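Note that one protein chain of the assembly has been removed; the remaining protein chains are unaltered in position.
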Amino acid sequence: MKRISLIIIIVMLLTLLSGCAERTVQLSETRLLMDTYGTITIHGDIDPELLDDAFALIEELEGLFSMTIEGSDVWRINNSGGEAVQVDARTIELITTGLEFAELSDGMFDITIGRLSRLWDFGAAASDIASLESRVPSVLTIKEARETINSDQMNVAENTVQIVNSDAWIDLGAIAKGFIADSVAELLIDRGVSGALIDLGGDVVAVGYRQDGTVWRIALQLPFGNPGERIGVVEVSGVAVVASGIYERQFEENGIIYHHILDPTTGMPVITDIVSATIVAENALIGEGLSTIAILVGSERALERFEQVQGFIGAVLVLDSGEVLTIGDVELIV
Amino acid sequence: MMMRRVNVRRLTLMAILTAIALIIFIIEAQIPMPIPVPGVKLGLANAVTLFALFYGAKVRGENLHNGASRMPRPINVQIPYIKHPSASSPSLTTINVFTILLCRILLGAIFTGRPIVVVYSLVGGILGFVAQIIMKRFVSSKQIWVCGAFGAVFHNIGQIVAAMVITGTPAIIMYLPILIIAGVFTGVLTGLIAQLTLSRLFS
Partner (left out) sequence: MNKSERTIKLSNRFWMLMLGVIVIISAIIAVLLWRVPADYARIYHDNVLVDVINLTTVTERREIEITRDNANNVVVIEYGRVRMECANCPDGICVRRGWVSGGLIPIVCLPNRVVIVFDSSDNDVDAVVG
């Protein structure tokens, strides 16, 4: 009797242990960061701490790239009074790419837009709005801010950055999330995930496949539609999907809608024929940059130039006429 | 300069009714409802609105299909100006009643401490009121409960629509069936309250 019980116990233990060994788990976590909700989903033979590490990385990078956090790399550059400032290698990388985007877009995309972007407050809370007379900055302040915008005044050396014009500020807000999403993807891949989905407020990086082996499905929000309404779905693996739209952050005053993508030549929201641009690219940084650039330069230039961009895969552009254009290698499933 | 003759007795009556409705509204706001659905409440303040609507009607001689006496007998009631409902008593026009409703909604929103609620209350209140004045045409003064039911139902419909628009989530419409049922029951209740009060007054 004792013998049999012992055998039974051993068998049970073995089954339990074998269960522990090769379990692939799917974990998902959503946190509020950089003013939007970010969700990271991972699966594979992984360490449960990995999600915490991923979010910690996001916080660390935010601490480098934020304009408003005192002491961040960007803050120090903006407040250096024209001096060269030593910064993190990743900041150098991001800024360098930002300058490349400026060239690609003939200057429409410009990271030195900081003074101008600070004038416009698109994300103001309802309580603050009530006390403002007008959310549209005055013509004079816009002109002053506009004149500080010029990517040529940036000097990027091996580990320092300098803005020659001490009045100018850089704002990495248009591309920081993309870079951060890519960094998180790198971290997750290094740590051995089988598949992951990183969604930072609309910047999505799809690593590998879903746990059931199917591709990741990403929906494209219908511009000006109800949340959840979509124009279609793209099925992806191993790429990034990023979208920008003029409806994302905007306010209305006196019957005019002011959106958040500013034209550096006028200081006002850019007049464009694109309502939303979704880019599928090799990484989220390119995706985010191109989605903003598309809106800035308009559909014609986007159609001409994007396919030559290194890392570009495809795009879906929604025009103000309602037309939906696709460029490159992307299939929109409706 | 525009001269207007103000009927002080009517104004006083309206003020009193507004105050009553407001008090009922505030007290009711303190009582939580057992059903965990947004918008379900007794709506007792609506009884005052219904009362006011049909009071004016009675004084003017409308809605008297059931052969109720046209000349009300005097009764012992403490409230001034309602003591002897008669031709010389103040009548309340539909607009008067609407004014009472508006004042109660606005003041109620302020006094219950959450002014944002005023949007929901206004949309629901106005829609419910319109439903009630339409239904009043089809109903006798012994059937105020019908009016109340329709009023409450449309009040709830208005609130759902407001919530759908404000939150931008069309899915909220799923609450409609439950709120319609609740509206029918609470509407009948408040309608009956108004009806019984009125019939005591006029018998």
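A and B label the chains in the order they appear, each numbered from 1.
What we mean here is this: a contact is a pair of C-beta atoms (placed from the backbone, for glycine too) under 8 Å apart; a residue touches a chain by one contact, two chains touch by 3 or more.
Model, not experiment: these values are computed from the prediction.
Here the chain not displayed is in touch, across the complete complex, with A, B.
Listed residues A:I92, A:I175 or A:V241: the one in touch with the omitted chain is A:V241. For the chain missing from the display, the contacting residue among A:S28, A:N79 or A:T265 is A:S28, taking the whole complex into account. Considering the full assembly, B:M174 is the residue among B:V6, B:I95 or B:M174 that touches the omitted chain. The residue from A:L119, A:V156 or A:V233 that touches the chain not shown here is A:V233.
Listed here are the chain A residues that touch the chain not shown: 25-32, 35-37, 39, 41, 125, 197, 199, 202-204, 206, 210-211, 216-221, 223, 227-228, 230, 233, 241-245, 248, 276, 278.
The omitted chain makes contact with chain B at the following residues, 32, 36-38, 60-65, 114, 116, 136-140, 142-143, 146, 149, 153, 163, 167-169, 171-172, 174-178, 180-181, 184, 188.
Here, only the chains that are shown with their structure count from here on.
Averaging C-alpha coordinates per chain places the centre of chain A 53 Å away from that of chain B. For chain A in complex with chain B, the residues that touch the partner chain are 226-227. Against chain A, in their complex, chain B makes its touches with residues 168-170.
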